[in-house]
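One chain of protein is taken out of this complex; the other chains stay put.
Chain lettering (A and B) follows the sequence in which the chains are written, and residue indices restart at 1 in each chain.
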Amino acid sequence: MPSTVALTVSRYRPERESEPTSQTYEIPFRKDWVVLDALNHVKDHLDGSLSFRWSCRMGVCGSCGMKVNGTPKLTCATFLSEYPPGPIRIEPLDYFPVVRDLVVDLTDFVRKLQQVKPWIIRKEERPPGEGEYLQTPDQLDTYKQFSMCINCMLCYSACPIYGLEPSFIGPAAIALAQRYNMDSRDQGATERLKILSEHDGIWQCTFVGECTKVCPKHVDPAGAIQQYKLTAATHWVRSLLLPWGSR
Amino acid sequence: MDLFTCDVLVVGGGGAGLRAAIAVAETHPSLRVAVISKVYPMRSHTVSAEGGAAAVIKANDSLDEHAYDTISGGDWLCDQAAVEAFVREAPEEMLRLEHWGCPWNREPDGHIAVRPFGGMKIERTWFAADKTGFHLLHTLFQTTLKYDAIQRYDEFFVTKLLVDSGRCQGVVAIELSSGQVRAIIAKAVILCTGGCGKVFPFTTNANIKNGDGMALAYRAGAPLKDMEFVQYHPTGLPFTGILITEAARAEGGWLLNKDGYRYLQDYDLGQPTPKPVLRSMELGPRDRLSQCFVKEQEKGRTFEGPYGHYVHLDIRHLGEKLIDKKLPFVRELCLKYVGIDPVREMIPVRPVVHYMMGGIHTDIYGATPLPGLYAAGEAACVSINGANRLGSNSLTEILVFGARAGKAAGAFAAEQAEANPSLVTQALDEQRRLEESLLHKSGGKERIATLRTEMHRIMEESAGIYRTETVLKEAVGKVKQLQERFGDLSLDDNSYTFNTELTAALELSYMLDVAQTIVQSALERRESRGSHQRTDYPQRDDERFLANSLAYRVEDGSSRIEYLPVTITRWPPGKRVYGR
Partner (left out) sequence: MSAPPRYTLYHPRWYRRRVSVWWWLQNRSYTWFVLRELTSVFVAFFAVVYLWQLRALGQGPEAYELFLARLRTPPFLALNTVAFLFVLFHAITWFNLTPKAMVVRLRGKRVPDWVIVGSNYAAWLVLSGAVAFMLLRG
């Protein structure tokens, strides 16, 4: 077991450089440490100017997504012991603009999330006083998986389509739209269909499947997109054959 | 100086903050409401809550029972009128959240399912597997996207409250992505910034819980109430401090010492039964369970590991099927961070700082004594949790009081005239202070990590589960020293773009102020009540201390404690009885 390991971290200080550079730090190797612990050690003891996002350190807030040796990971859930003997390369997530060091700009995702209307849409709202909308455990099961998304953006960083066509709505946004489409309490599937079946919606996806591979919460966004393609296509065929149908 | 304006400004984008914003947007649709948060709202610490949220909906339950459980759980320090309002509004708030899409677990017939929880006599805790906070927060966040009136300022770090003519009229904040200082003027401000667990070294809390709002209100003259009451959650993982939800015990888990013995039975918490009995043994209140751990440790009956003492939480007898259905996240966390499968092995656990009962003093509408300033959630202290919070009351609290504070702040803002432009001068002064004392300072000798570690050591020693006079007195002096040493801080990072060292320094200064109030309040409360246990005053003293402590800031940085007697309405103080 080595006593130290090298961390090669991508740096970007827009006030004095126009391109990212990299810096290597030698940090203690502890088998209980995750990559985030190593980054914090750098920040606390070696170089306070390293900027990165983190919060919960238990894999549920989605702040700490970064590329570790080229693969998008949650650094709070990635152990140093997975990478002997080093050096371990840490870079910001791909396909998002880099603001500083390991921090990327996420405004594109937040905008896209809002576009898919990720809220319960109902024709008529019942007042809460009248009790809950009934939903059986099986009905809950149909969309449960897609509701586990922590918005960590690893899927966007893994999606080459998003890299080549930044206007693509993206895996997480579509998975979240599908989460609401399949919720038995929601009645907004038609509204979301318009946005999702646009050019930059689901049809940009060519099922590379990398998003599902890197997802730390097993949301399976690729599955969500392909399932929705089936729904959208069926809907289109039906609207062709029965144009007078109201839904 | 770039100025933004709005009518109601919510500081903090967690459960309470987002609920407050929606409340303003719904009750006063013509007002502009803004949510400002130092992280994106879905990163707020609400996301880590696991167990559930309590509200009375089943036929066998009653509001009075919930109120009594809460008040006795809080060792009678709760404001009883507030508790009554809380239990009364809880069911509707929770149903509203269900309507907004929260995936609550269901019974086979489609109705909401409830589970038992610590300190509650009847099952009333709603849950969404064991990631209730995550689902709650994401449901709230996604619902806020529906309202055009809600404007968000994501990754803006608030450094000061703007107070003019005796009213709070906005904030000064650093826009992290550019480093620019902005002034945001508002007619009412609601602080929903959460607790301050990071003041302690071993905590379930995320990095962002630094008591920001508490310190901001404290510096603006509002008092902090009941700061000495720090909740230690009995089951956290050693080393990381990651929370293992109380639901594991509610579903039937056992706490075993190193002899494999269910040690809680030795401490007047009932007799061990194979199935969990409410308000007994492992379903007792959190403060008592944490205290039992310390006593077991003193008797030498706990395991000793590389990261301190621990005991075992055994859920193997619940079976794989139940664990995967109701405790999947617990299994995931154990596999990942301890390398054990709770279906086959026992989980090492120990008490860990989890929640702050204390906070900014508010009335039952969320208003602080400073006009225009409101607070809700863990940052506030209404108080409904008293000296010890019952599990699953907090997630409901953020909804009920987030909504109340939102409505009250909206009503207040609707009556105010436009703000005084002279506030900009205050904001410019703040910008200068940030630059001179931190960003462009040279020659300082202190480092953030050193001061932080010192603070952690002091708080761990003095404000642990058991406290005593001499150690607390020393702690007050030591924290004061740290506050002085803070003035000599030097930063490696003098740049503007996303400077997280600057924000870490500001967070440290907030934590030092909050730490000061904690040790000072703990020192002056010479009794033992709920989660504040004094070895030198082991009894509860209702004559002198049936009152909430209020910590006011003094010029020299120390705190002055006053007392506000608790209003007893329907539930006179009694004995806290569990297991019988």
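Here is the rule we go by: contacts are C-beta pairs under 8 Å (C-beta built on N, C-alpha and C of every residue); 3 or more make two chains touch, one makes a residue touch a chain.
Everything numeric here is computed off the predicted structure, so don't read it as measured data.
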| item | value |
| --- | --- |
| Identified contact with the non-displayed chain, of B:Thr27, B:Gln151 or B:Ser177 | B:Ser177 |
| Contacting the left-out chain in the complete assembly, out of B:Tyr496, B:Tyr510 or B:Tyr578 | B:Tyr496 |
| Identified contact with the non-displayed chain, of B:Met1, B:Leu335 or B:Val554 | B:Met1 |
| Listed residues A:Thr4, A:Ser22 or A:Thr142, member touching the removed chain | A:Thr142 |
| Residues belonging to chain A that touch the chain removed from view | 12, 14-15, 18-20, 70, 94-95, 97-99, 105, 136, 138, 141-142, 160, 163-164, 206-210, 212-213, 220, 222-223, 226-227, 229-230 |
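As a convention for this text, only the chains that are shown with their structure count from here on.
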| item | value |
| --- | --- |
| Chain centre separation in whole Å, for chain B relative to chain A (CA means) | 28 |
| Touching residues (chain side chain A, partner chain B) in the complex | 13-16, 32, 43-45, 47-49, 51-63, 77, 99-101, 103, 105-106, 110, 113-114, 117-120, 125-126, 128-129, 131-137, 139-140, 143-144, 147-151, 176, 180, 183, 185-186 |
| Chain A partner contacts - residues on chain B that touch it in the complex | 39-40, 42-45, 47-48, 92-93, 95-96, 98-101, 103-112, 131, 134-135, 138, 142-143, 145-146, 154, 177, 206-208, 239-240, 242-243, 333, 336-337, 447-449, 491-493, 495-501 |
